[in-house]
Structure formats: structure tokens, C-alpha cells
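Yeah, one chain of the complex is gone here, protein chain that is, but the others are all in their spots.
Let's turn to subunit A:
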């Protein structure tokens, strides 16, 4: 028995011969160019995947050949497996009801989404919207509340707007008064009174007077133009009050002093020329002020400050380095820039308290001024009364735990009337009890009785009435029309007599012909019965009178409607409206409802070839398809009704000749061939004549077309003009 040694065995033998002394490891292969060196370096691009028999792996000519995948690794242990083709012809993705529908937003990037979001929001600009509001009130914007001011409406304003309030109106019930028409003020008040929203009463704010300014002084915010930003007004004011003492005009220590300084510095850098606009001769001086500036004391009790010597000749003076005495400098560094109200620095060893602000002081005072410690051994002269009662205090919950009374015993103790001896289980259905048993795992639950409380008891008539109220209502005309159509051929449910009678009963009831409601068939349960009524309703709706039908063709707009808010927010609707579903083929719909007949039938023209009619044994219709050498192509275009047909000329010449073959055989009477006729002879009727006369009755002995008098030449001329050479 001869066999071929495997390559592996051969090589193993060869290495064993070449290097017999290798005990550990793998010997190097013999220095023989023919012998393969398995351990030699092979570049990646030369490496090949081979199967366990050493063959190159082939994947089919069209599925990758010898190089499917990454270095032909397809199908190997390391490689991936190509997916097999699965046809979705019968299992369409779009037909899948629970397929994840892609929304338009899924295909949008962030920019598109932002754009879409932008397009949803329609709003007036902030300044316009705030005309009557307190939004731009400087005195509000600058204080602490201004820091936390939120953009847009507050929640209160939103709520008010939902209740019908509009900006600029007052709050409260509407007031009946006369219209105030400023233009005509003709004294005679004969105009009718109307309901108006109440006047907007400006909110009165009581500010704590903690500064030393005169009553009614409100800074200079009254003159700030509308829409001036809070920051700039702060800067203005700080400019104004720069030479005052530390407290600003708003009863608060100035927080933003450095801002003011910086602003001022910028101001001093004027241009080359000194115009009135950048004249910095006096700080905060209103260049447009008319009349002499009245300098009044703004501070009560303080010394009137010496008017600063304004040497406007050297504006750079302030920026020059200046010697500051050490004491003053240290104090300034240590304590900030604050002075006492008399303009001096605090005495040595004293620091300014930080509790000026009532808000801050309220917070910081807690740890700073602790209540005095109670001296040890002090006993109050007053004695608390309920000392003893609290000794053995038991909470209600603990008392309940220790109590052994059940609700009935408690009721007896309290003298309450006994409740009717029912438990929850008496009102439970058996199924619900089963559910409880499985959930809790307790099998000793009382039996379920399924009683219905007296208040919820439904009478037998009501129980019957309940599903009837859910039966869809059909308007009378539609019901009558459906009834009229339901009698003839093609009526719905023609193939199911029971259902058809139920359908008729439903229609009659809806049309008002029958008072009592059709009785429920015994083989249907309530749900099925109702579903069937829905089906009847849909079916009968097709027979709605024409106007209604046309009206139903127009669907309501699916666009979103604004909810009327001034911020123009649109509800949580889709960003992009989806097109309405395609209208379905009415024939398909009718077929689905089982209304076979005229609704599902459509008739089109069919142009059989003459030869086909001959082979089928029937006479050809008026319009036939021309033959081309006995085997027609796919063309279905018929002969246009030839003008010759009108005059009985038969057909174009080729067809005429075909017809002529059979004229001799036309012996049998042809008027309406009986269906049983199978003789070829009898059927090969003069087809040319038949095409000429669409009427069924044909006298084969007489060709009217040929034998009748020829039409006048002028008729031909009128029709064919100068091409009358062709007809003969």
C-alpha cells in the first residue's frame, strides 16, 4: 500500500536529519532553498489566508474571488462573514407597523435644529414689548433685584396673560366706563359706556429711608433715556456722585466704584480739539444744561463740600502720581475707600462695620452678636406647666402599634355606628382576587363576591343602552342613499346573508325607518358587535350624497395654530408637517369592504389582432390591431378609427385583403353568433364588413358600404383637401 507522505511529515523528517541535536525548541530549517521556512518573515501584503488544507480560499467569482475581505479573511476564524442577501419584497419595511419612523429632525444637524427652533419663535423686540412695563426702570434694574432679573416674563406675568391680562392693563374685573377718546372732547357725554380693563395703577414701593438724601430724591434716573442699559446709567451716576461720600444715591454702598473711575479715565482722553461734547472741564457737568447750575446740598447733616477746584487746564493732573500720607494710605488700603459720614476716616483702631446693608446685616448679625451666655446656676423664676405630661410621652404611631384594638373595637369604643359588614373583597371580581393572591402569595384571602355598590348599580336597560350609545351615528341622507344602493347588484356583503341583513337593519335604524335598535346576534359579543357597526358606518359613508362626499375630499389644514400668547410660542407640534396619506384606490377600498360589483369593475379598450379573433373563433371588434406577419409585437396601439370606416370603405388595404379571404366563405347567417358556434368556416365572416358596421345585425349578402351610393366629391374634398388622390 503506497501512500504519499504529507508535506509536513517530509519536512519534519528533513529537519530531523539536518539538525539532529536540537533538544529544546524548534530547529532552524535546513539551508535549502527548496525547503519552506515557516518562521521566516513574510510581509503583511504577502501573507495569505489559507484553509486547514493549505488551499487558497475562493469565495466565488462575484463575491470577492480570491480576495474577499481583508487579506482574504472572509469566512475564516478571524475574518468577518458577509451577510447574505435577504429579499424584502414580501416584508416591506414601510409596511411594518412598529418600525421606527424617522422624523425630519433625525436628519437635521444642530444648525438646522437651531434654525427650526428660531423659526418657531415670533416675538417683538424687548424694548418694544416693555413699553408699559417696568422692565427698563432704572431704579429697579440697578438694585439687588436687578442682579437676579430674569429675561422675559415672570411666572406671574405668564399666569396673568393666560388669564387674559395684557400688558399695560390693570388687574381686576372689567370696569364699565365711557370710552376716552382724546381727539374729541366735546363735553357732551352722550357716548355709551363700555367695559374696559381697569387702569394700570403704578405700583407703590415703600423704600426704607436709610440715606440722608432729601425726600423725593430719586437720583437722576428720571432723566435717563428709555432703553439705556443699566450699566451705563450706573456709570453716569457714579460719575455724578464721584465727589460725594461713599454711599451712592440708592441707599447702598457703592459696589462698582472702580468702574466709575475707569470710565472717567477714558473720558479724559479727548481728541485734539476741545469741543463742547468732550469738554471735561467739570466732571459730570451737563454740557447742555441751561441756566446757572444751582448747587444744593444733597446730603443732610454733612458739611457742604468745598467745590472742587476744577483746573481744567491740566486734565492729566489726576493721573499724576501723588503723595499720599502713610496713615491715610494705609487706612485706604486696609479699609477700602470708606470714610465716616463727616468725611473723615474712622478713628484709629476702629473699623467700619459691614452691616450697613439691611439684607447683609440681617445675615451677618447672627454669628456676630451672639446672645449672652446664661450664667451657670441660673434658674428661671417661671416654671413650665406641662412638665409632668411630657414625661411618658408616646407618639400616636407608637400608641397605634401597641394597641390591640381592631377598627370595629375602636368604633365600638367611640360609639360609632357599625359600617355595613362588607370588606373590599366583597366588591372584588374573582379575577382581581386571583391577581391579589398571586401577587401577595396569600391563599387565605376572603372570597370575592363581585358585588356592585348600590350607587353604581346599572339597570338592565342602561346596560343595554351603554353600547348603543357608542354605535356610530350616520346622517339620514347617507343612510337613505346607502339603503337605496344596498338593494341592487353590487351591494355590500352580498356574500354573507346574515351580515347583510344586519347591515340593512343598521341603515334602517339610522335612516329613521325603524324605531327599535337591531337586536344583538347571539354569536357576537359586544365588542365585535360594535366593531361591526363601525364597519357598517364606513361602508355606508361611501354612499353619502355628492356634496358631502366632495366636502370630505377637502381635509382640514394640518398646520399648527398659535395659542395666542404674545411670545408666539407654538405648541409641541411637529416642526415639519407630514403630507397626508395617499388616497387609496376606491376600487381597492370597495373590494376590502366586500362591495364587489360596479365599484370594483373598470373597463378599458382592448384591441385584439384579427388573427387572434379568428383563432378564438369570434368575430373581431370594430377596432383591431394590425398584424405584422402573423406575429404581432408588443405594440398595443390600435388603428385609429380610419376615416374610411365612416364611408364604409372597410379598412386600409392590408386589412381589407385579409378580410377578403373569408368573404367567399361567408355563408352562414351571422347576426349574433351563438356561443356554441365552433366552425371555422362560419366564423371566418367578412371581417371587413364587421369593422365597418358596429351594429350587431349584419346582412352578409349585402355590403352596404360598397353598394350604397358614393358620397359626393365635395365631401371628400372637404375632408381630405388636396390629398384626394389617395382614395379610390
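Definition applied: a residue touches a chain if its C-beta (ideal position, glycine included) is under 8 Å from a C-beta of that chain, and two chains touch if they have at least 3 such contacts; residues count from 1.
Heads up, the rule we're going with is that contacts and distances are computed from a predicted model.
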item	value
Per UniProt record, name of the chain withheld from view ["Bushy growth protein", "WD40-repeat-containing domain protein", "3-dehydrosphinganine reductase" or "glutathione transferase"]	"WD40-repeat-containing domain protein"
Hidden-chain contact residue, picked from the options A:509, A:541 or A:619	A:619
Touch criterion as defined above, residue of A:7, A:341, A:601 or A:717 at the omitted chain	A:601
Residues of subunit A (touch criterion as defined above) contacting the omitted chain	489-490, 494-496, 585, 587-588, 590-592, 594, 596-598, 600-609, 611-613, 615-625, 629-634, 636, 675-676, 678, 680, 683
